[in-house]
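Heads up, one of the protein chains got dropped from this complex, but the rest are sitting where they should.
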Amino acid sequence: MQVNENFKPVIVAFCCNWCSYAGADLSGTNRLNYPANVKIIRVPCSCRVNPMFILRAFQKGADGVIICGCHPGDCHYTSGNYFTRRRITLLYSMLDFLGIERKRTRLEWVSAAEGAKFASVMEQFVSDVQKLGPNRRLEDLRCRKQ
Amino acid sequence: MQRIGVFVCHCGTNIAATVDVKAVAEALGHEAGVVISQDYQYMCSESGQNLVKNAIKEHKLTGVVVCSCSPRMHENTFRKAAASAGLNPYLVEIANIREQCSWIHKDIASATEKAIILGRAAIAKVHLNTPLTSMESPVVKRALVIGGGIAGIQTALDIAEAGFEVDIVEKEPTIGGKMAQIDKTFPTLDCAACILTPKMVEASQNEKITIHSFSEVSDVKGFVGNFTVTIKKKARYVDETKCTGCGLCTEKCPMKKVPNEFNMGLDNRRAVYIPFAQAVPKVATIDPNYCMMLKNGKCGVCSKVCSAGAIDYKQTDRFVEQKYGAIVVATGFNPIKLDKYDEFAYSYCPDVVTSLELERLMNAAGPNGGTLLRPSDKTHPHTIVFVQCVGSRCDDGKGKQYCSKICCMYTAKHAMLIREKYPDTEVYVFYIDVRTPGKNFDEFYRRAVEQYNVHYIKGMVGKVSPKADGKIDVQASDLLAGEQLHINADMVVLAAAIEPDKTARPLATMLTTQMDTNDFFTEAHPKLRPVESATAGIFLSGACQGPKDIPETVAQASAAAAKAIGLLCKNSITCNPCVAHSDELMCNGCSACEKVCPYGAITYQDKEFRMPNRTTAVRRVASVNPAVCQGCGACTVACPSGAMDLNGFSNSQIMAEVDAICK
Amino acid sequence: MQEAMIKRAVQLLADGTVNRVMGWKRGEFVYDITPAVFTTAEELEKDFVCDDFTQANLSKYLVKESRKEGKILAFLKPCDTYSFNQLVKEHRIIRENVYVIGIPGGPKLDIEKIKAKGITGILSVENENYTLKIETIYGTETMPFSEAVSGKCSGCKSKKHVAYDELIGDDGEVLDSNRFDMVAKLENMTSQERFDFWRGELSKCIRCNACRNVCPACTCENCVFDNPKSGIDQKAAADSFEEKMFHIIRAFHVAGRCTDCGECSRVCPQNIPLHLLNRKFIKDINELYGEYQAGADTTSRAPLNNYNADDCEPSVVHERGVE
Partner (left out) sequence: MLKISADRLNDLFNRIASEQTLYIPVDREPNTAEYRKYEDGMKLSESLNTVRSAKDFFFPQTENLAEFKVEGKNIEIKDIREESGDFVVFGVRACDARSFSILDKVFLSEPVDSFYKNRREHGTIITMACTRPSETCFCTAFGIDPTAPEGDVAVFADGENYFFLDRTEKGKKFIESVADMLEDGDTSKLEEVKEKTREIMKKLPLAGLGTDSFGGDKLNELFNSPKWAELSESCLGCGTCTFVCPTCQCYDIRDFNTGNGIRRFRCWDSCMYSDFTKMAHGNPRLSQLERFRQRFMHKLVYFPANNDGEFGCVGCGRCLSRCPVSLNIVKVMKTLEVKE
């Protein structure tokens, strides 16, 4: 596959406040580099991420969406990420069923201590999306960048 | 019309070095609704905060966006500043352009571009922010301390001293923890038992303190100020209230071959036992794995000899539920298992011991009554080799990456004590580095080298091989001399790494606190909030947070107590106003939200609604108890109609952020 | 069957057990049957119909009807009882206000399948030993019954009534259906093929909302797609994205609640196989979280409002089937 180096994917990352957002902060504190394409939206818990938000991101021009939360069992709210896991599994499965590229969506568990993991996950995710090229299967033509 | 102020922080050069802060302020100044956009060197400083406060007053701001470090750092600072200037604190949003931008990107152009986008997202969000008011929630004036080692005891004593009820939950039959097993303490070489046991007694006698020994926390519900904890009191088959601790049963019990865990399995105890003489509570416990009465119903000797009638073979686990305002975790540590270190022959050579085993071997209450003898043949060892960093500072995946911190000092202590008591014994210590920061620590170590002639050798022990003559061949390298050594030793002592107690991980799950990858509890901030967990109302005491020696442990235990007391002193606490709320007009009453709420914050009521053409209808609708809701947002996604939304993180706010980022 | 139903309905009206009857009303032709509420014996005898064309699921009407004064009698086919149960479970139907008579289900006929044979000007349809004799303006036509069976009946999951106060006719069993075959077939296509398939299907969508409005799981007081406050309201599929958005979110909102009654595909004026989206979720839920049939009872926890600590990770999606 031809990889367009000039293509700068827009990546939206939803991070839970307690683990993954803190993990992202830690990767900053440790000066671990990951691509600037990744823009983080802070949510209290990964279970706050509504499938609406994910579709909205793709509609408005995101090329990839990643959700990060506490490791299962470590949710600040006890059970939030368990619900996230089911919801997002089913949603991603549906997107796959509709023929949307699998690698545009991802869910990762990143704890507050895993700054290095956060950076490497983002690095890899951006590179996967970079390879896929711009989001065409789930885009809203009206929102295409001019 | 919104009037938004944007404040871009340089953070010295932390941000300004990779983000063109002027350009960010300029670009964000053009955003719709923004009436002022400024940059400043240190926005969190007093003068920086004044800048924000003055702008709020001068420009009658309706919203504030601060582009600075993580909101986890200074969101509160700026919220307070806004509040003091008369702006609702929840009309402040932070764009994280330090941890999530300047610190991770090297290219100024892309970092600046990203900072602008993050700023735009925050502006888009703040457009939709609504003023929020915090509710008050009462504080239960009772604390729970989980773990009855020196950390837990100290915390409990301090909290009790301040006048609050404290419960200690200890999983072993007695409090005391690891310190009770230690012989002497560094750097003063005073007897551990002599300083610990009075504290144990004090705890047991303090009327504010309740000790739940041989107990575990089995469930935690609730939130800061109002936790409900279920404590499992494990069956000890002895009625605590009747047992006088006379010890007769422990002498008469015919089952004599039970490895004594207090002495690290170096000798045996009975099936009914009291771990050590100064145990608190001094109550016997029957070990159901060995008791013949419990196993096959044949024996009953203890019951016969007990004049107090305390033996109860039918006892079962009991569960006690109690409410607490604060919880302190003091679950401590354990030496790691050395089964992966076969090169040191630990698993098959009895004369290769861990440091904690050596403590027991040297202790007057230990298996040899305080005389240092080889476990194998009970002879006096003449050459002892200490191996440092067994499982600490390990990159090979077998052990721990971190430094266990206490080993250098206790090894110096052991070496010194041996040389003092048995001057004919040669002591070798193999080390990577000797780390002795701490008051009087380095002096202590130098005494071991200079005064007691302990042979400190920088180098690694490669192989420990027991020989046929009972001696042990220690093959090692001397890095400074650059040579291979063979030492013909009588004993080898391994400074095993320490790790958090295994009970910590499930406990963290129950407490919804964070742990690091090594299972140490994560503090809310490594420097500024070292004894608090990120979960409000949960405090950290002792080695559960990281390796610590006794002085540090006690210091942190008191610090955690101070934090807990600070909380318990309040009659009520301010709740997070970022809670869920349901729009009754849209609610279907379907109960989906209730099913996913971890706090039981959602209830239903039948309510009458005005319907078209002057009719009314009764519908079942959800309502959220804002004092109980913790604001996770699980319900907002479970709700198909979108009736349920979350203050501070509303659907529209998050989508506005999404839009701004994807723009 | 129809006579027995009318007779019983008249009795229950007469003895005051119920004051209304929810059933089907005959129309202009043999097939255009409308759900209706009857209040008198005369109305019932004149217009009540229950035959091979009475496909419509009456459960959703009971959301409103069960909140009215007095008890209503509802005739429910086995598949309808699942929807009914699910709505009772979600507190949408007030169970006490409904008297349910379970009636045997299909297979029902779909007039579109008859018309697809080029048969038009239809005046009557008679079932003679599973051969349909169709009188038209243009003469008499015949076709096998099986070829005219409605799509919602061909993948029938159950002949069992899961909720009723009494039964007319015998109760059946849960069937071992082949309803997931098409989903499985799609799963085994390549990602591009799946994309092309759905682009072809969903591009037909005219956003008439028939699928949503007929769906017994879609009973929201105010649908997010109609509510400007939701931020995702949309009235038309102005871009192909919006078709996907609407159908994904709708399927997601009914995931774990959809009883697979098949009404969505039945009513789609563009014949989009919308039920496949719902069946995909049902199939995933069954495979990933254990067999679950929405509406089978009124007490179990919906799979999306439930979890297991050892649930699979979303990465299973990326490990299964074809990319």
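Residue numbering begins at 1 within each chain, and the chains themselves are lettered A, B and C in the order written.
Simple rule for what comes next: a residue touches a chain if its C-beta (ideal position, glycine included) is under 8 Å from a C-beta of that chain, and two chains touch if they have at least 3 such contacts.
Just so it is clear, the model here is predicted, and its values are computed rather than measured.
Note that of C:9, C:56 or C:186, the residue touching the chain absent from this view is C:56. Looking at C:157, C:179 or C:266, the residue that reaches the missing chain in the full complex is C:266. On the side of chain B, touch with the chain left out of the figure occurs at residues 30-32, 611-613, 659, 662-663. Where chain A meets the missing chain, the touching residues are 60-61, 140, 142-143, 145-146. The set of chain C residues touching the chain not shown comprises 27-29, 31-37, 56, 61, 111-112, 115-118, 120-123, 136-138, 204, 206-210, 212-214, 222, 226, 235-238, 263, 266-267, 269-271.
Throughout what follows, only the chains that are shown with their structure count from here on.
Averaging Cα coordinates per chain places chain A and chain B 30 Å apart.
Chain centres here are Cα means. That of chain B falls 54 Å from that of chain C.
Across the assembly, chain A contributes 51-52, 56, 73, 79, 83, 87 as residues in contact with two or more other chains.
For chain C, residues touching at least two other chains, in rising order: 224, 230-232, 304-306.
By the touch criterion stated above, chain A contacts chain C in their complex at residues 51-52, 55-56, 58-59, 72-73, 79, 82-83, 85-103, 106-107, 137-142.
Those residues of chain A lying in contact with chain B across their complex are 10, 12, 17-19, 21-22, 24-29, 31-34, 36, 39-45, 47-53, 56-57, 60-62, 70, 73-80, 83, 87, 111-114, 119, 143. The touching residues of chain C, when paired with chain B in their complex, are 67, 90-92, 219-224, 227, 229-232, 253-254, 301-302, 304-306.
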